[in-house]
Structure formats: C-alpha cells, structure tokens
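Before we start, here is the structure in question, set down as structure tokens.
Shown here: the complex without one of its protein chains, the others still in place.
For chain A:
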Amino acid sequence: MTTKPIFVVDNGAYMSKSKMNTTDKSKIIPNCIMKSKFYPRRTFIADQIDNECPNKTSLYYQLPFQKGYLVDWNIQKQVWDYLFGKIPFKTTGLLMTEPCMNLNFIRETMDQIFFEEYEVASFARYDPATLSAYQYEQDMKSNYVLVIDSGFSFTHIVPFYQGRKLFDGMTRIDVGGKLLTNQLKSVISYRQLVVMNETYIINELKENICYVSLDFQEDMKKARLPLSENSNSLDYILPDYNEIKQGYVQSSSTSTFNGNIADSSKKNLTKQQQQIVRMNVERFTIPEILFRPSIIGIDQAGIAESIYNSVEQLPEHIRPSLYNNILLTGGNCLFPNFKERLENELRSMIKDDYPIRITLPENPITYALNAGVTLTNSSDYINYCVTKREYDEHGVSICHRKFTDNP
C-alpha cells in the first residue's frame, strides 16, 4: 500500500507547493487565476503568468482562499486540474495541507472531491504545522517543538508534543504577507505613486527591500538623516515591462550623489519614463506590523509576545523545551533579521535561565512540503491516510476520525 507514489501538495492561499514523493523536483506555483488587461481574452492559471504574461502591470487576481480558508472551489479546481495534469490518481495517493483549525464544511468537501471527483488511491490532509513538527521532531530528536507558520493570510503559533498539538497553546495572529503588501501599497499610494492595482510589483518590492528592524528607535533616527548620509533610504525602480523587466534598487552611486536624480537622467533618456519610489521608513515599518499589529489598529499582540502568551498557557515544566525548539516556517520568516528580532524580543520577556533556540530552515516556504514527503515515505503512513477502499467502506466519517486523531 505505502509503496504507491504519493503526490504531496502544500496548498497555500498564495502559493501551491508540491512534489511527487518519488522525485526530488518540487513545483511552486501561484494558487490563483490572474487576468491582464493586455490579454482580455484569456486567463492565466497559476504559473502561466510567469511564462505567458510578460507584462505584470495591474493584474487582476482571483484567489480560491479568503482569509486563509478555501471558499471558491471553482477557481481552486481550475488550479488543481492544471497542477495535477496527467497524474494517474488511480494508482497515486494525495497528501494535501489544510489550514490550522480548518472549517468542517471545507474538510468534508475536500474529502469528497478527492475521493469521488479525482478518485485518488489514498488521501490525507494535515495542516502544515503538523507536518513541520513531524519533520523537526525527527531531525532534532526532540519531543517538543513550537511551530511558527507565518504565511500569506495569517500567522499561527502551534506547540507540539510528540507530534500532537497542544491545543491550549495555539494562537493565530491575523497578520500575513497579504496584509503587509496591501498596507505597503496603501502607504506608497498615499505618499508617492498610486500603486493600488500593482499587487505583483509591490509584493516583489516588499520581498526585495523590506527588513525587520532590530532597533526601531535607532532605525528611525537613521531614516531621519538627510539623504546624503542616509543609508536606509533607497530609490527603487519599478518595472515597466518594456525596458525594465524587474524592479530593482537604483545603484547607490547615483542615489547617494546628493540624491540628484535629475543629473543622472541626462545620461539616460529613458530615466524620465522610469517610475521610482523612494523607500525609507517603509522598509522596516511594514514588517514591524508582524511584531506590533497595533501599529495599524489590529488589537492583537505580535509574534514574540504571542509566543510568550502561548507558552505561558502550558505547564511550567515543558516551557523551557518549547522555547528551546522554535521552528520558523512560512514566507514572512524570510525578511532579513526576522529570527534575530524574535530572539531578542523573547529574551527580554522570558526567564534568563530558559534557553532559546530558534531554527530558521534553509527554505521556510517548502519546509512543510518536504516534511509531508518524509511522512509519506515513512512506514506507518498507512495509519495517517485513508485509502480508497476504506473510504468506500466508511465514507467521510473515517476521514474525520483518522485525520483528527493523527498524528
């Protein structure tokens, strides 16, 4: 049974990460459909946007997820059909992630669609944190792990003991990458250029030049310095998809030259056409929202304080083991200084004799996917998944039983 190939999908609200458990090749594609005004007669499914739509200006997004939960099955099915291609599900199993605290209606619909519409040989769904915990506990030979999953829609804090969630310590912060990008669009539109429709471009800008501050007051002081001495301020050239295919930071030689953009424009006629945004405080005040959601009016504690609150909900004797096994997953963890900031802030909150060890994997985006692959290759995966035969015999009830009891 378990020798069958299993297709593993970490079905994120923003990116779908997938891999066949028999290969090394993973596929990361947008989990959405996009439309472009330059191609009014067609839609772009998932990564078709990369290959078939050279101009990413004003893309219109249709996402199957709303606030992290799957609601538009029609859009999702189109992406799934595209992703699955010719996978022979008669002989292939499927492991797909679902968000933490997924809603029952969505769970049952997933179970039914995969067994009855796609007729998969076996199916399993677990949240990414559970998969990540499985991998971490194995790799680190630890009974405990505190998984931080900071993705597109929200940030989850999930403590585990021997693969099982410690529900009392679970926390969700309603701040994710989507909110950060939209807030960045909003402030750039107010202060400089109207970019509300440029999700693709501003998200790229965010990933390229934003960072987490290690000393907020000090960074604010630096950002106040006049341009000639200001190492924080950057001029970012937005792509126009004619000559500039990708946004980039204007080289410091021109931008620090008294900030005299007009001077350099004489040398290059196209300079006038360029759209430039000057990024200064925005570089670190946007990611700061992850640590202080109150900046934009969200009445929730940030990541470090929420970790503290989570762990404090749990018995005292296990707290050191959790602080000592913090695992960072999800795209927001890729902001420079994220891990250091978290460590500094936690250090200031918790007892001095509690050790803190934070692991930032080489790729926090694909960690859960690869963990899923590990799980499917384990000898007891049969206990984690529901086979077609089991489903035919017991229906959705067995899915509910197996996926909630496990691991």
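The criterion applied here is as follows: a contact is a pair of C-beta atoms (placed from the backbone, for glycine too) under 8 Å apart; a residue touches a chain by one contact, two chains touch by 3 or more; residues count from 1.
Criterion: contacts and distances are computed from a predicted model.
The unshown chain of the complex is recorded in UniProt as "HIT-type domain-containing protein", chosen from "Translation machinery-associated protein 20", "RBR-type E3 ubiquitin transferase", "SWR1-complex protein 4" or "HIT-type domain-containing protein". For the options A:Lys17, A:Arg125 or A:Lys178, the residue in contact with the chain missing from this view is A:Lys178.
Listed residues A:Asp47, A:Asp240 or A:Glu390: the one in touch with the omitted chain is A:Asp240. Within the full complex, the residue among A:Thr22, A:Asn55 or A:Gln138 touching the omitted chain is A:Asn55. For the chain missing from the display, the contacting residue among A:Ile296, A:Ile318 or A:Ile356 is A:Ile296, taking the whole complex into account.
Residues 35-38, 40-41, 43, 55, 57-58, 60-63, 66-67, 69, 71-74, 77, 100-101, 103-106, 109, 112-113, 116-117, 167-168, 170-174, 178-179, 182-183, 185-187, 189-199, 201, 216, 220, 223-224, 238, 240-242, 275-276, 280-282, 285, 288, 292-302, 305-306, 309 of chain A touch the missing chain (whole complex, contact as defined above).
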